[in-house]
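Pasting a structure below so you can have a look.
Here the complex is missing a single protein chain, while all its other protein chains stay put.
After this line comes chain A, so read on.
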């Protein structure tokens, strides 16, 4: 663990410098152990691929005193007893919602059906949640269908869009600007203010995408 200042009242802990399952597991264990300790004065704890960002109350800690406390508190051997959820997300991969499918087909030299098959076959890990409420960074997409971000982002990506950027995939929980390649759409709410657990996704969960028909998508409340 390497500690670095992020701002007057925040720091970042580095667990490695590449995206890998092992490092993600360390992040996860450190994150869960910190959560379980309920340390007073930690305001935000944001896990990502290789880091944990923490903002803190400067009336309780200065930078060095908090680093000391964290070094003593973080347990990388933490036994994670929480059951890992597999979250199923139904996706309609039709071309009228999969806005970049035909471009991707050209780039990958794969037929659209094959892209869909490859995307919906795998179980993805939730590495981080951010960018927008409920936006989960999922990895890793099969190399064959990994395509880079669009050279110029769209001003508005429709809510529920399922997308790919390099070896990551995600669902846009709300309409927002974005530059990922859109391959389909889901009717599932990824951020619901009325639920106690606001987002169905948590770091450490797994996600499975299921291809559904247009009729099923519409029946689930999907909008085209």
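Keep in mind that, in the parts below, a residue touches a chain if its C-beta (ideal position, glycine included) is under 8 Å from a C-beta of that chain, and two chains touch if they have at least 3 such contacts; residues count from 1.
The rule is simple: contacts and distances are computed from a predicted model.
Asks: Assuming one chain is omitted from the figure, identify its UniProt name from "Phosphate transport system permease protein", "Urea amidolyase related protein", "ABC transporter substrate-binding protein" or "NADH-quinone oxidoreductase subunit K".
Replies: For the chain not displayed, UniProt's protein name is "Urea amidolyase related protein".
Asks: Check the options A:44, A:68, A:142 or A:215 and report the residue that touches the missing chain.
Replies: In the complete complex, the chain left out is touched by residue A:44.
Asks: Thinking of the whole complex, not just what is shown, which of A:19, A:69, A:146 or A:211 touches the missing chain?
Replies: The missing chain is touched by A:19.
Asks: Pick out the residues on chain A that sit against the missing chain.
Replies: These residues of chain A touch the chain that is not shown: 4-10, 12, 14, 17-19, 43-53, 55, 58-59, 62-63, 128-135, 137, 174, 176, 191, 193, 198-199, 203.
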